[in-house]
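The following block contains the structure, expressed as structure tokens.
For this view, one protein chain was removed and the others were kept in their places.
For chain A:
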Amino acid sequence: MGKTLVDKIWDAHVVKAVGGNLEVFYIDRHLIHEVTSPQAFDELAARGLTLYNPAQIVATADHNVPTRNQHLPIQDPLSRSQVDKLTENCARHGVELFGLGHEYQGIVHVIGPELGITQPGMTIVCGDSHTSTHGAFGAIAFGIGTSQVTQVMASQCLLISRPKRMRITVERQLRRGVTAKDLILHVIAQLGTGGATGYFVEYAGSAIRALSMEGRMTVCNMSIEMGARGGLIAPDVTTFSYLKGRPYAPQGEQWEQAVAYWQTLFSDADAAFDTELHFDAGGISPMITYGTNPGMGMVLNGSIPLQVLESETVSFNKSLQYMGFAPGESLLGKQINYVFIGSCTNSRIEDLRAVAAYVKGKHKAAHVEAIIVPGSKQVEKQAIAEGLDQVLTAAGFELREPGCSACLAMNDDKIPAGAYCVSTSNRNFEGRQGPGARTLLASPLVAAITAVEGRIVDITKYLN
């Protein structure tokens, strides 16, 4: 019997099985950031341990950094102390750091791929649940807690059990105006926020293969929002051409060897999955969320469900009350005051291009505050080189400096209580974008159109 892609990579990383379902599992790359690493470094010190291999770790400052005046000292003393601590820890332990001011700084899940640090067949972890993003390259990548960060630091391994395997096949073409973000919001709305708990998801099918690497990252990024341990896509020519020539990608003869190996990374035709699901890309429409978890999504011009299962009613009502919406309501025409384009889901160059292409020659509505936060210094540089900054600024959008920003509102980029924000990020949890903030998740295109219109509109008529 053939093997799934997950099993191929998994098997290649088992150091040993230790009874029960647990295995000592080897990690190739460990990404760290300022929020979930300080306690891990302290724990190492408390136990008198050193890093197993600093060369397998890469660090950046992203979660709580300001998105204005990054050349100045950070004003918030707590944020500053976390970033300083990261800098000290990296210097002390010999870890490569792309800190503030570095040309490679950015959101951890944006910089790994764009620098070629993320490669097919690897195992990659980070103390952040959206590590699943890196699965777009055919890697096993998943988020871990701080205790596990310490474990990988100390041993380059984790003690974990093998996930179940799910394959989500999406065939046919996405329609005009329907993006990778809509595809994944659609899937999550179908499965629900816990629908893939315990699984690693492989995305397959012609609609997935047709996506750019940016689109594939958007899809894999949100795997965790349906509870999956991770998501991945078999590497192909799109993957290889994206990686070729990136600073940390293999070069020369090593590149040839790498590609030869990467070409073996696919699920065999007779591989068995624990669950298989099929979707028709042609049936997917632009999406938006109306509730307080990413599974509460609907077609942009649809209506909020009138009722849900009895067991879910309390949570459903609580959620709608928080959002200020009623069962059965349509969101079309709702006034929106904030638009956030950014986060590891949608802050790559392709996202900025999509927004710029739409807003060129238009202007945001007067009552809307629209901010665009590029995922990294490299994205920012590229956007400027292409003149996107001019287009965006002329349209009244504010282009900020890279970081997680209003995705989790640890810095000053917060949405006020009660205000609605159409956001390209991945979580609409209560208070995610600031206490009381109301988040509606959508694609960069929907976000751009909303900013210009100042309210939620059916985008189909804007697409020509």
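In the analysis below, a residue touches a chain if its C-beta (ideal position, glycine included) is under 8 Å from a C-beta of that chain, and two chains touch if they have at least 3 such contacts; residues count from 1.
We take it that contacts and distances are computed from a predicted model.
Only one of "Protocatechuate 3,4-dioxygenase subunit beta", "3-isopropylmalate dehydratase small subunit", "ABC transmembrane type-1 domain-containing protein" or "Heme exporter protein B" fits the UniProt record of the hidden chain, and that name is "3-isopropylmalate dehydratase small subunit". For the options A:V15, A:A210, A:L332 or A:A419, the residue in contact with the chain missing from this view is A:V15. Residue-wise, the contact with the chain that is not shown comes from A:S81, picked out of A:S81, A:T275 or A:T393.
Of the listed positions A:Q39, A:Q70 or A:S303, the one in contact with the omitted chain in the full complex is A:Q39.
From the set A:G121, A:G215 or A:P444, the residue in touch with the chain omitted from the display is A:G121, counting the whole complex. Interface residues of chain A with the unshown chain, by the touch rule above, are 12, 15-16, 18-22, 24, 26, 28-29, 35-36, 38-39, 42-43, 47, 49, 63-64, 76, 78-79, 81-82, 85, 119, 121-122, 127-129, 143-148, 150-151, 154-161, 193-194, 197-198, 224, 227, 229, 261, 293, 295, 311-312, 314-315, 318, 408-410, 417, 427, 429-432, 435-436.
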